[in-house]
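Removed from the display is one protein chain of the complex; every other protein chain stays in position.
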Amino acid sequence: MTGQTMRSIRFFGGGRCGALLLLLGLALCALAAPARADALDDALAGFTADKYDDTEKAIAALVAAAPPNGAEILAALGSGRLAYEPESRTVLVRHADGKLSLARTGEPASAEIAGKPLKTVRVNNRIRRAVEAGSGAFALRAPDPAKRAAAARAVFRSREAAALPAIEAALAAETDAGARAALEQARAAIIVSKPDAPEAERIAAVDAVAAAGDQDALAILNSLPAGSPQAVNDAAAAGIAKIERWRSIANLIQNLVYGVSLGSVLLLAAIGLAITFGVMGVINMAHGEMVMIGAYATFLTQNLIRAHAPALDGASLLIAIPVAFLVAGAVGVAIERTVIRFLYGRPLETLLATWGVSLILQQAVRTLFGPSNREVQTPDWLQGSIEILGVSLTLNRIAIVLFALLVFAGLQLLLRRTSLGLQVRAVTQNRRMAGSMGIRTARIDALTFGLGSGVAGVAGVALSQIDNVSPNLGQGYIIDSFLVVVFGGVGNLWGTLVGALSIGVANKLLEPWAGAVLGKIVLLVAIILFIQKKPRGLFALKGRAVEA
Amino acid sequence: MSRYRFLDAAGLIFLGVVLAMAVLVPASNLLLPPDSALHVSDYLVPLLGKYLAFAMLALALDLVWGYCGILSLGHGAFFALGGYAMGMYLMRQIGPRGVYGNPVLPDFMVFLNWQELPWFWLGFDQFWFAALMAILVPGALAFCFGWFAFRSRVTGVYLSIITQAMTFALMLAFFRNDMGFGGNNGLTDFKEILGFSVQAPETRAALFAATAVALALSYLLCRWVVTSKLGKVVVAVRDAESRTRFIGYRVENYKLLVFTLSAMLAGVAGALYVPQVGIINPSEFAPANSIEAVIWVAVGGRGTLLGAALGAFLVNAGKTWFTGVLPDLWLFALGGLFVATTLLIPKGVVGAVTDLLGVRRKSELPAAQSIVAAAKSPAE
């Protein structure tokens, strides 16, 4: 939230300066007319009187004159950076960096004036309140419609009856639909809570408030002044019911969105496993460490780029993707060639050996990089958040959802449309036949395992954005990943997609009533029971192929 | 042939060694002066006792994995549950000596502002009850888990994964304060067991002896099971499950029996472990612990009870040594052990030694048999 809005909230919430508000409201009525130059001059002159009364009047005059830099002037006044040169009575704004500009025009002050002795406009608490009030009024007609809307929301929350004229004046001038809606809701909020407003108007206002549909609207309707007519109370009750209905839907949507976000993290973590475990049948307990290696590759890439090619800093995450793929893939191929290939057909031994590999990799990383967390920076273009369906989502979460789907699609294409994919499928379906058709099965094994590991490394790039990059990073994902793959159905990438998303969504839907940890436990138990009921997962392969 | 005998030479030696330890270690600790070369220090007694408890856990695990082919990655959960049952008894023995001096409620409950003892803590002031629960609770969990899993024929890796998920879920649950098991910190600061101070060397020596005897009894029990006809059926299940079914054995019932028995044994091991180490906390449920127990069995030699117990002893002694001398290298060593064992000595130390000793006899056998066969077939 900007400082501007913060102030306006305080202002409208204050309620102690109702009279001043009225004054400002009247001043705002003049908004429709273009700001006159002499009005501004008069207002600025008030700041040079060195009297609190004059300063307070000057604030009202400034609001009425509404110069483009009015908010800036008020901000300077509030923080003791508004000064004047007593001789020429020129009002100056002192900026945070020490530079001066003319309050009249906003232009930089000439060296001549700047060189003279300056007096700072004095501020006391009364002035500060007036400044806050004025800022709120400026916010209501700030050039940015979003700021205007935010100021209106502040009034909506405060229901300060005194703000009604200001709101109505702003409403008359408002052209932006969003800001207009916010202003109308603010007006309705005031009228609903106003005992002396006509009954019909209050009932109509109830609907407008209910349409806002949030916690504040609920608070407004729940705290109508005592002695309100029965019809108004009834309308409010209906409005409350409506809001609660809407809020439960909004909650559901929010949990769904968060669930998809979690699901895509699970998908990323599990999708490499869907290749090594699902397609090849290799139980790779070091899968989580491939993710961890990918995250460390990201960390190294970022540091190298920062040190040697700072111009590419913004793209370092993108560059890290192929790097992580290659590093994790190479480690995967090495593991396959030195350990796993001797254990084909012995899944339980593979499980133990790869667990050993995972311990070695963890300790190796711990020895090389230390046991503490390494920071991978989020590039500018992934910072911030946007609102989807009323749910605020950080950009990096959204990027992970998209990235997970991209990786999924890429893998599907690779397996379905390329000759490597064809060979992988051939070898996994009938190794001996594939071998006799001239496919070098050992090479395909190594490549497939490398592919799965590489994809895990790519997942590490994404997870470095939301998780601590530490040697234990992979441990946190291994059980979840296996559950996702088994739940979805081994050997079926689509199953992994559906499995990951449904586990993610189920987890987030469980959280509100079970809490995060208990929700996770409930989910684990549910998956265990599900696997016991359907050992082949959601999308089971049937028939003879399974028996082999 | 030795495989049929309830007790073979190696088994007798093992029992002899364990029982000798039961007598000699406490005796040397209590009777010999500390500067004697044969004195077992106060530090070493509970450490060795811990190894013995681990050896029991290894026996339990070998019963299901080595003989029945069920690779449980969740046996640490049964061990920890047994440990918690004993821990609850020890907590209640603290009585008013806790920090808050509440005669009934353990300190952590007072800290959480609980007013009365949760129902599942009732009865744990009695040793016999706690001991019974240390067996029954893991057994009941294993029974319920196995009932569903074996009936729906979850096998192999799938079973391993869900056993791992089981212990993971339990770990998360026990980390929660409102579960009523002390949350993060677990149960600790024990004072007395059966009226004897848990810190006293005499108590520790007695606990050690009890653990050694329990290990010997567990060995006898396991040996009895695996040499019975049931043991043969169980091995048949391991090697050719569907064949066993088609002969008419209801495989799930056999697995259930062995799995439950094994969980109970693990529970006893946990109950003996806790008073010696003085603490039980949720990290005992960590999946990594259960997998580590598997490697004890693998190193020693699965499918041989001796190997399992020996493996637990060897690996843990190695762990103590490494973490003391070269702490950074321990995980490399453990990881290397996993890889090397599965790749180089899949039958473990005992299996490899048996093979070496049996090489001559075996190479003679097929030749002799084929001569017999050749002589017989034309005549018929």
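Per-chain residue numbering starts at 1, and chain names A and B are given in the order in which the chains are listed.
In the analysis below, a contact is a pair of C-beta atoms (placed from the backbone, for glycine too) under 8 Å apart; a residue touches a chain by one contact, two chains touch by 3 or more.
Note that contacts and distances are computed from a predicted model.
Not every chain of the complex appears here, and the one that does not is recorded in UniProt as "Urea transport system ATP-binding protein", selected from "Sarcosine oxidase subunit alpha", "Biotin transporter", "Urea transport system ATP-binding protein" or "C-type cytochrome". Shown as candidates are B:149, B:216 or B:251; the residue that touches the absent chain is B:251.
Of B:39, B:176 or B:232, it is B:232 that touches the chain left out of the display. Of the options B:17, B:200, B:240 or B:357, the residue whose C-beta touches the omitted chain is B:240. Summarising the interface, chain B meets the missing chain with residues 1, 225, 228-230, 232-233, 235-236, 239-240, 242-251, 253-254, 257, 365-366, 369, 372-373, 376-377, 380.
By definition in this document, only the chains that are shown with their structure count from here on.
Centres computed as Cα averages put chain A at a distance of 48 Å from chain B.
Residue ranges of chain B in contact with chain A, taken from their complex: 71, 148-149, 151-158, 160-162, 164-166, 168-169, 172-173, 175-176, 287-288, 291, 294-295, 298, 328, 331-332, 334-339, 341-343, 346. Within the complex, the chain A residues that touch chain B are 283, 339, 342-343, 347-353, 355-364, 366-367, 475, 479, 482-483, 486, 517-518, 520-521, 524-525, 527-529, 531-535.
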